[in-house]
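What you see is the complex with one protein chain gone and the rest in place.
Coming up: chain A.
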Amino acid sequence: MVKYSHFVRGLTVAGVAAASFLAVVGAPAHAEDKQMVVAAPFGPTTDTPDPRARQNGWLSNRAGVSETLIGLGYDMSMHPRLAVSYENLSETQWKITLRDGVVFHDGTPVTAMAVKESFSKLDEEGHAGHNPRLSKLLDIQSIDTPDDHTLIFTTNAPNSAFLWSLTEPSAAVMKDGTEEMPLVGTGPFIFEMAETDKTYVTRAFADYWGGAPKLDRLVIDAISDPSVAALALQSGDVDLVTNYPEPDFAKLKDAGEGQLFLGATTRLFFYQPRVNGGPLANPVVRQAVSLGLDRETIVAAALAGVGGDAANTIFPANMTSWVNPDLSLSYDPAKAQALLDEAGITDTDGNGIREIDGQDIVLKLRSYEGRAALRPTLEMTQVLLQQIGISVEIAMGEFGANNEALAAGEIDMHLQAWGTAPQGDPDYFPSSLVATGGSSNVVGYSNPELDALLEEGRRLFTTEERQPIYAKVQAIINEDLPVIPVFHKTQVSVGNGKVVGYEIHPAETYFASPELDLAD
């Protein structure tokens, strides 16, 4: 019809040429040093994230830039880190002895005075390391430094969680930075640069007290979409994906392919029921709900069978210091039905739904976006509870709004996912959720026996003394079900086949070590 083929041809050629130019000119450079690139779901929140402020320490601890005085082992017990020993002198005094030969990234020694200086920044408003939350947790009155290697911490009040709080990544020992070295830590890797929500780049610290790292550089890139992270691994852009999509992981596992890493974490998926009103105010209904949950099937459906372990108590099996191994939460729909029958909660009108006071039991369940497994867990719960004669309506909302709805009696259960012991201390989860007046006890649950146990647990200082207390706490929770545990999240990671020295930590806050390496 018209003769303008030159125009069209020219445009096409120009487009192809431009694309080729972009592809050639912008091709990624191949670094000569031994660099590992890791894909993680979250990135730094600022370009210079001081590990002591807010939750920055989680990333810098993982990246091996910052270290704490005391660390958490793979069984979630305390182990020496910058401190070689710690001793409880009195109810309010703790003696910490520092490790010999530790130097900051700028080469200066880590002395008791330097540690004291680092902790003083937690209270210094306007300082990059200001952290009123941690300061409140530690509740330090004074720090004495009798010699270069000894610190005496005095707290304002007895605080059995003091040492556990020192394991929190925000309790990092840091020196004030300079323009050339903005973050001066003590870990095996030196902070090089960060871009908000994007990347965190480090290089090896040859003088690290635990030996020089085998890698030259470690880069942690934030890739929020797990499918893209998986493709980036396939393309060779990254060496390790720390949070691999569970269904893809299951396929690799079944096919015997890929370098797979699997590790239980302390993250618990659980229901918080409305115990102060509605059907779940009746403990029998709560027991029936728990017995009606086929936790193995939920894990299979929501996490492809690889992303979680059915919960037997609030703590995972690998948290050996605190888990009560004698407890279990079984799936027994027949027992659930028998319990309801015995309590007179039956289906009298034949519509398949049991009634209380002539009203069908219709539970309103809600969860929130942000963790992929929450929605399918709700859906599976709906199917499972229907089988014992309990009707369920499900919806997704927002975390805070769900809590308000639960408190107001608008919903019956809120499905949530929490790290049950982010600092290793067993007191955090029950004190927040089931203690009378607990910060997240929005349903007003109150059990004097539980309160007394938690109070006692906070007064005791040794693991041996506290262990039976928290074992009892778990038993009461399993019996009365002010929270209904569903499963513990398992982290799944996939490497490119060359990753060496990597193990998934239950607290999800440890990653880089001098042993981390890429095989040739």
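The definition used in the following text is that contacts are C-beta pairs under 8 Å (C-beta built on N, C-alpha and C of every residue); 3 or more make two chains touch, one makes a residue touch a chain; residues count from 1.
In this section, contacts and distances are computed from a predicted model.
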Notebook entry, point to check: Considering the UniProt annotation of the chain absent from this complex, which name among "ABC transporter permease", "Cytochrome B6", "Ethanolamine ammonia-lyase small subunit" or "NADH:ubiquinone oxidoreductase subunit L" applies?
Noted result: "ABC transporter permease"
Item checked: Contact partner of the left-out chain, one of A:176, A:192 or A:237 -> A:237
Checklist line | Options A:418, A:445 or A:502, residue touching the unrepresented chain | finding: A:418
Next item on the list: Could you tell which one of A:189, A:244, A:428 or A:445 touches the chain left off the display?
Entry: A:428
Checklist line | Selected residue (touches chain absent from view) among A:101, A:256, A:358 or A:400 | finding: A:400
Item checked: Missing-partner contacts on chain A, residue numbers -> 1-8, 11-12, 14-15, 18-19, 22-23, 25-28, 42, 45-46, 54-55, 58, 132-133, 136, 195-199, 221-225, 227-228, 231-232, 234-237, 370, 397-405, 416, 418-419, 422, 428-429, 432-433, 438-440, 508
